[in-house]
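All remarks here apply to the structure that follows.
A single protein chain has been removed from this complex, and every other one stays in its place.
After this line comes chain A, so read on.
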């Protein structure tokens, strides 16, 4: 592959894995959600869709943040609309603590040098009212990571949910 001569795929692979780790650390920490949009490219999209709709080519997604503006808006919705996890301490609607368990992760490269990153995930959600954590979602990431120098960002992050019924509403990105 001609690409291999210009870039170090091993480095890119590691950068893509580091980006995923960084992503999980941020979405699992309600105090850090402001850092979430910076993980995405300027023309990125973040989509959460059920396998049912994905496979039937139905466009309705659970979340369709198809621009950087909407990705940034999600933080405003979490903080200002829902008053979750931060400044608006008097308006906690869902005082939930998410926990992602991710793996295995697989990485391929497109002709253009983007990394195509896939991973299995389960997300648990611990809420104040329950003693037991709730299994919130199980599914697969289908991500496209692009590189600018040494920096990796998500060009697309697609979260495909295995069940057509969500087990709970959720606040923080999956």
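One rule holds for everything that comes next: a contact is a pair of C-beta atoms (placed from the backbone, for glycine too) under 8 Å apart; a residue touches a chain by one contact, two chains touch by 3 or more; residues count from 1.
Assume contacts and distances are computed from a predicted model.
Set against the options "Anti-sigma regulatory factor", "Polysulfide reductase NrfD", "ABC transporter permease" or "Rieske 2Fe-2S domain-containing protein", the UniProt name belonging to the omitted chain is "Rieske 2Fe-2S domain-containing protein". Of the options A:112, A:148 or A:164, the residue whose C-beta touches the omitted chain is A:164. Of the listed positions A:9, A:63 or A:116, the one in contact with the omitted chain in the full complex is A:63.
Interface residues of chain A facing the missing partner chain: 48, 50, 52-53, 56, 58-64, 66-67, 69-70, 72-73, 76-77, 80-83, 88, 91, 93-94, 129, 164-171.
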